[in-house]
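Omission of a single protein chain aside, the complex is shown with its protein chains in their original locations.
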Amino acid sequence: MTPFVRLFAGTGNLEFLSPGILLAVAVTCLAVSLYLLLPKSGRDGKASRRIGWLLGLITLGLFIATGQRLGNLGEETVFLTVSLVAVISAAATITCRSPVYAAIWFALCLAGVSGVLLVLGAQFLGVATIVVYAGAILVMFLFVLMLAQPSGLTTSDRVTNEPLLSAVAGAVLLGLLSLSIGRLSAEEPLCCRPPSKAAALGATTVEKIPTESVNLLASDQVARLGGELFGHHLVAVEAVGILLLVALIGAIAIVSNGLEGSQAETSSLQEGSHS
Amino acid sequence: MTPSFLLVLVPLLPLLAALATVIGGRRLGPRAHLPAVVGIAAAAVVALSLLVVTARSRGSAETPRPVDMVTTLWQWATVDDAYAPAHDSHAAVPGTAVGEDAYSARPFSISIAMRLDPLTATMLVIITSVGLLVAIYSIGYMHDDPGYPRFFALVAMFVFSMSMLVAASNFLLVYVFWEAVGACSYLLIGFWFQKPEAAKAAKKAFLVNRIGDFGLAVGVFLLWLTYGTLDFHDTLSPDGTILPGILGQTRLADVSGYVGGIVGTAICLLLLLAACGKSAQLPLHVWLPDAMEGPTPASALIHAATMVTAGVYLVARSAPLFMACPGALVTVSIIGTTTALVAALIGTVQNDLKRVLAYSTISQLGYMFACLGTGTLLGFTAAIFHLLTHAFFKALLFLGAGSVMHSMGGVIDMRRFGGLRKLMPITATTFLIGSLALAGIAPFAGFFSKDEILASLHSKGWPDVHHSTENGHHAMIPELPSALSHSGTMHDVGYRGVSNYDNHSSSHQTSDVVGLDALNQPAVWKALFWMALVTAGLTAFYTFRAVFMTFTGPLRIPDEAGDHAHESPSVMTTPLLILAIPATFIGFILFTTDGLAHFLAATPSFTTPSIVKTATASVFHWDLAIQGTLAAALGIVIAAVGHLGRRSDGPQLERWLGPVRPFLEHRMFIDQLYAAVIVKPIEAIAFLAAIFDRSFIDRSVRFVAHLPLALGSVVRQLQSGLLQRYALAGVIGVLAIIVFLAWRL
Partner (left out) sequence: MTTLILLGTALALLQNGLVVGAILFSLGLIGILSRRNLIVMFLSAELMLQGISVSLVAWSRYHGDFGGHVLVIFVLSVAACEAAIALVFVLQAFTRTGRLDSAAWQTLREATLDRSVDHEIPSLDTSTPSFPRLTPAGRSPDTDEHAGMQRDHV
């Protein structure tokens, strides 16, 4: 079987959203809630937003209820909390009218994501997410908003392109992904690791069952990550460095070209409607 | 120089001349006539030599045998396994039993074969000699015409087509060249195509001929179905057996070789339809008077001497087929005689000299059909004899009319000129000779041929009266043995009664189809005889009316003549003089020597036992001769009373006809009848069809063309320029694929 087929043909006995009807209900709920939440022309009052949030929470509840329990209650609680923070902030990001508020919500989402990463044992990445994303990228976004749209909302923020179709597409995608995730099973491997490579890495996980002594969660995890990075992926790292350099130069180049070339256009093409 | 080579030369030389004229005519300039004249002259010489060859191979007078020389050039088309005849079909070899395994399938093969026999030789001589004289005449007549080379190319092409038509030994080839002469006629009638009347006349001729061609085509189909072959001659099949041709010796010798009844009558009537179309018999005669729009030499060649005789040739050639269907034979005669009478009546009031001659042609062709339908050897021979004499004197008359027209500056209305005998003596004399021949005055050519026609009709009307012993000189046609002489069919050499069709073969279907056989009564033949006699008188009348109006009376020249008003140049008068010789003498010569009758009797088609059984000797009947001459004389006298010496535009004698006259002047309103019955309904149907085409078919086509546009305008909405919509479309597409695949799994 091809891996693609196995995505949907797994016989995992730990299925969630197992009866198909639940999956359909969840997907529908999600679609409707997002449709209601997205800013659109037409009836867009407070009531519809509230109903949207309610339906969204119902969907989340379905996911949580039918999901698997992690063994540890503490781990379970923490994971649930941070993931809820991440998900709800993400929903708020995309449905918020003001772009500034959306950026703030995104920051909160990043916090949640960082928490999830930490729960999953990625120490370095959890922190790096905050540092790079929230600290650099998000601030850049806010700077651009300050330059471009300091007054807040414009008309274009209050309407969206095809809200219904987008919501349905996203919900269907989530449904499909949930279906395939739910059919993962421990016995059937989804993809095969060549045993030789695993041995070379020194990993103890020729089977995919991690034991407690996985070096992933060792105390010197960051050092090991660095060793892996600069050991096995040195070329890629150097390439990424060059990429960063090129992006830097490119950004400067575009800006400087644009500065010279757009003087005439700026005066003639100003047709914004700031409101 | 074998006869087959000579036979091939006769059509080949004019064909090469036509091609040469087409290719190099413009370059030759005023000498563009040379290839055509030389080619046709050579063909005429060859035809004469073929005549001699045929006459010689006829055997002696005591032991004659049919002449039948076939030359096969090449195999044109072959379809194997094309035809499986029925058990009792006439496709079998006569005399053999047709078993189930005798013929599983017959190949359909057409070979380009030509056959030389007396009938063919006679026709070839007529065609080439008249063609030659017309070509020489045209050198003068078409002198300043811009289409000078085209004319000669067409004349040469016509001579080729007509020669092949009479020489072909296969019904399909006959059809091909039937169409070819029709096409040449169209091109020659519409020679001055810038004139709308000429174009219309050419179209009319072609369309009316088409009706006849349709009859010929269906007739050919039926012939193939009935007889299994289209060849005239016998051929050898690959396994050595003889495939009897339709007019081959094998079938001719067999009494039951030909099909009668429904099928046979149908075939004969279809062939008759074709002949009516080509030979301008009722009701398909309407094209010939209008065909006078063409140049006069073309009218002389085609519409007097040769093409219109193709129908007569076809019926004569198919004599054995007709002999099996008495009903068809009597139909032929009725149509012929009626046409003769009607055309003569219409011709009495025409004022256009060429139209008079045109109706005269129709009338004389009617005579030929009349005696073809008698079914006697005399009848067939008389028809060919009249064809021969008519070719010469009618060509003479037409060329004379052309000479008059040429000198009168294109005016041919007889009321506008008169008294031309002093102005154009040669034309006047030769025209007079031709008119005397046409009227049937002894000893000119027409007298003898018309006498034979009347004799054949008379012999059918009064079968018991006819006996030959005490009326002058007669000749007997001895019994001709067929190639496979079956035992004991030699009859007494002597005179037999006529019209014993009951002796004819017991054909398979004996039912009388449309009651045509019932017409074969002596009473009907009597009526036909009287009609023919009256027509003879009318012929003389209108001919001499034309002569007197044109050549007698005070000299009047129309203004268009200008300085043309003189005798024609010698290149034009020489053919007139040459033609006057046979017009005067040939009848006398051929009749007194019985040359033609004996000669033609050796034609295989005329040796079929049914004809031979009903043979009458060709005799000279004084009583008929006197009757005919009296009728003609009466006609001449009345014409003289009315027109001799008078001004041609004065009040005419014919005004005494009263209300009948406009009826005749408008050609008995036959054209108008056609217009009302055929043309207008077709125009109405065409109008409706045009509406249907525009409103329904065009609309559907436009609708189909609209569909992609409509579809496109719907799909085009997707290209909104908004990138997010494009991305959405992409995402939805991918999701659709994944859902589909997940569902299937």
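For clarity, chains are labelled A and B in written order, and residue numbers in each chain start from 1.
Just so it is clear, a residue touches a chain if its C-beta (ideal position, glycine included) is under 8 Å from a C-beta of that chain, and two chains touch if they have at least 3 such contacts.
Bear in mind the structure is a predicted one, so any value in this text is a computation, not a measurement.
When the whole complex is considered, the residue among A:Leu23, A:Leu36 or A:Val113 that touches the unshown chain is A:Val113. Residues of subunit A in contact with the chain left out of this view: 12, 14, 16, 34, 38-42, 44, 63, 67-72, 79, 83, 86-87, 90-91, 93-94, 96, 99, 102-103, 106, 109-110, 113, 116-117, 120-122, 124-125, 128-129, 132-133, 136-137, 140-141, 144-145, 147-149, 153-163, 165-167, 169-171, 173-174, 177-178, 181-182, 184-186, 193, 201, 203-205, 208-211, 214-216, 224-225, 228-229, 232-233, 236, 240, 243-244, 246-248, 250-251, 254-255, 258, 262, 265-266, 269-275.
Within the entire complex, the positions of subunit B that touch the omitted partner chain are 713, 716-717, 719-724, 727-728, 731.
Following the convention adopted for this analysis, only the chains that are shown with their structure count from here on.
Chain contact summary for the complex, subunit B toward subunit A: residues 722, 724-725, 728, 731-732, 735, 738-739, 741-742, 745. The touching residues of subunit A, counted against subunit B in their complex, run 4-5, 8-9, 161-162, 165-166, 169, 172-173, 176, 179.
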